[in-house]
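One chain of protein is taken out of this complex; the other chains stay put.
Going by the order they are written in, the chains are A and B; count residues from 1 in each one.
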Amino acid sequence: MDFLLKSVVAPGFFTSQPVITAMIVGGGAAIVSAIVGVFTVIRGQSFAGHALADVSSAGGSASFLIGVNPLLGFVVMALVAGAGIEVFGVKDVRERDLVTGIITGAGLGLAALLLYFAVRTTSTTGAAITVMFGSMFAISQSVAPLAIAVGFAALLMVGLLFRPLLLTSLDPELAAVAGINVRLVNGLFLMMLALAVSLSAITIGAVLSTALLIGPAATALRLASRPGIVLLLAPFAGLIATFGGILLAYDSYGWGGGHGWPVSFCIVALVLTLYLLASLVSRFGIGLKALDIEA
Amino acid sequence: MFSGFMLNAWLAGSIVAIVAGVVGFFVVVRGTAFSAHALPLGAFPGAAAARLLGVDEFFGLIAFAGLGVLGIAALGRRNRHDVATALSLVTLLGLGALFLSLTQQYSQEVYALLFGEVLGVSNAELLPVAVLGGMAIVLTLAFFRPLLLSAVSAELAEAEGISAAAMELLFLGILGFATAVTVPVVGALLVFSLMVGPASAARSLTTRPGPAIALSVALALVTAWASIALSYVTDWPVGFFVGALGAAWYALGRIVVRRVGEVRAPVVQ
Partner (left out) sequence: MEGGDEVLGVADLSVAFPGHMVLDRVGFSLRAGEFCGLVGSNGSGKTTLLKAILGFVKPQAGSVYLSRAEGRQPSVGYVPQKIALDSYMPLRARDLVSLGLDGRRLGLPLPDAERRARVEAMLSAVDASGFAQERIGNLSGGQQQRVLIAHALVRRPKLLLLDEPLANLDIRSAAEIVALLRRISSAEKIAVLLSTHDMNPLLGAMDRIVYLAHGRAVSGGIDEVVRTEVLSRLYGYHIDVVRVHDRILVIAAESAGEAHEELAHEPAHVAEIP
C-alpha cells in the first residue's frame, strides 16, 4: 500500500504550499463549476459560458496591469459581460451565436492589448499564459479567501433558487404560470455563471475553463436522472479530474526534461476521459439506476 | 511602413482579408458560427506542435484544421453545440498549451498564436498562403449558388439535385483552408471576428448576394489594412484592432437593420 502510494505520488506532494493552495482553490472551482455547469448544460447555455470565460480574460489581464487580485479582475469582467448579455439579449439562436462570438472577439482583443501593456510596464512575465491557460501552482495564497467567498456566494444562490431554476430551465411558460419571475431567474443565473467561470478561469485559464464547467456536469447527466443525484455526482467528477490533474502535473516534473506538464492540460484531459467513460458506460445500459432510490 | 519586410505583411494581410470576406459571408448566411469559432481553436495545437518540432507552422495548421474538419463532419450534423464537440475542442486547446510549454519561448509563442502577429507570415509561407487562400476563394465562388441554396433550405437544394450533406462537407473544407491561412496573421482567437464582423454588416446593408460578398471583402480589407497599419505604428497587437473593428462592423449592421425594420435576406436569382 505504501509502495503504491509512493509510486503514484511524487515526494513532497502533501507538504508543498503551492500544491495545497492549488488543491483548495482548484477544488473549490471544481465544485462550483460542476454544480452551475449542470444547469448550464440543461439550459443549453454552454456557448454563453464559453463567451463569459473568454471575455473575463480581459479582466484578468487588467488585474495584472493594475496589480490587484486576479480573481477580482475575472469576476468583475465576467459580471459586466453577463449583464451585457442579459441586456442586449437576442431571441434568434443563430443571431445569438453571432453576437456572442463578436463580443468574445472584442473581449479577447482587449485582453490582448492589456496583456501587451502588462508585459511592457510591469515585471510580470508569462501573463498571457497565466490568464489564458492558468498557472495553478503559481496562485498566490491571498487568492484563496476571495475564492472561497466567491464559491460560497455562487453555491448559496444555486441552493436558494434550486426549484425555480429547474422549472425555468425546463419551460419558461410553465415557470411563469407558477408565478416565477422568469426574467429575474435568468438574470441571476447569468450572475452565477459569471462567478463559476471566474473561479475556473484562475485555475485552468480563461480559454480552458469551459471544460470544468460542462465536462463533469455532462458526465453526471449521462449517468443519473434524479436532479439531486446529478448535483452530487458532478462535483465529485470535477474533484477527481482536478485533484488527479494536479497530481499528474506534479509528478510530471520528475519525468525528465526539467519541465513539467501544465496542470490545466492534465485536468482537461482527465475531464474528457471521464466524460468518454461515462458515455461508453451509459451506452451499454449500465446506468446508475441503482442510485435512483427513493429518499 | 511599406518597405522591405512589411511588404509581406501587406500581401499576406490582403489575401487573408479577401478569403475571410468571401468565406465569412457564407458563415453568416449558413449559420455555421460554431464551426467558424471552433476550427481555428482546433488548428492552434497544430501550429504549436509545428513550432515544437521546428517545422513550418503552416503545415501544422493545415494538418490540424483538416483533423478538425473530419472531426466535426464525423460527429454528424450537430446544430447544438454538443458537449462532446466542445470538450474535444477544449482538449485540443489544452494540447496546444502542452506543446508550447515544451518549447523555449512559451509566453511569446502563446501570445502570437492566440492574438496574431503582423509578421505572422514568413517569406517562405507566402506562396502556400496564396495558393491555399486562392483555392478557398475559387471553390467558394464556383459553388456559389449551391452553397447559397442549401443555406436557405436543405430540401430546396435536394430538389435541385444538390446534396446538402456534400455542401456541408465542402464548406467545412473551405473553412479549414481559410482557417489555416488566417490564424498566423490575426491569431486563432480573432479569426472569427474578421470573418463575421464585416460579413454581418454587408449582409445588413445590401440585399443581393453578389454585392454583399463584394462589400464583405471590402470591409474585411479595410479591417486588415487598418489593423496592420495601426499595429505597426503603435506596436499594439493586431488582434486587438481586429476584435474592435469586427465588433464595430457588426454593431453597424445591427443599427442599420433596426432603422430599416427588417433583415434583408439574400435573394437567390
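The definition used in the following text is that contacts are C-beta pairs under 8 Å (C-beta built on N, C-alpha and C of every residue); 3 or more make two chains touch, one makes a residue touch a chain.
Everything quoted here is computed from the prediction, not taken from an experiment.
Peer 1: Report, in label order, the displayed chains that the undisplayed chain touches.
Peer 2: Even though it is not drawn, that chain still touches A.
Peer 1: Of the residues A:Ala176, A:Ile240 or A:Leu277, which one touches the chain left out of the display?
Peer 2: From the options A:Ala176, A:Ile240 or A:Leu277, the contact with the absent chain belongs to A:Ala176.
Peer 1: Write down which of A:Val8, A:Ile66, A:Ala138 or A:Leu160 is the residue touching the left-out chain.
Peer 2: A:Leu160
Peer 1: Which of these touches the unseen chain: A:Ala48, A:Ala128, A:Val143 or A:Leu221?
Peer 2: A:Leu221
Peer 1: By the contact definition given up top, give the residues of subunit A that touch the hidden chain.
Peer 2: Touch set of subunit A with respect to the missing chain: 38, 41-42, 44, 159-164, 166-167, 169-171, 173-180, 218, 221, 224-227, 229-230, 292, 295.
In the analysis below, only the chains that are shown with their structure count from here on.
Peer 1: Please name which positions on subunit A make contact with subunit B in the complex.
Peer 2: For subunit A paired with subunit B, touching residues are 41, 44, 46-47, 50, 54, 94, 97-99, 101-110, 112-113, 115-116, 125-129, 132-133, 205, 207-208, 210-211, 214-215, 218, 257, 259, 261-262, 264-265, 268-269, 271-272, 275, 279.
Peer 1: Give every residue of subunit B touching subunit A within the complex, in rising order.
Peer 2: Listed in rising order, the residues of subunit B that touch subunit A are 28, 31, 33-34, 36-37, 80-81, 83-84, 86-88, 90-91, 93-95, 97-98, 101-102, 106-107, 110-111, 114-115, 187, 189-190, 192-193, 196-197, 200, 235-237, 239-244, 246-247, 250.
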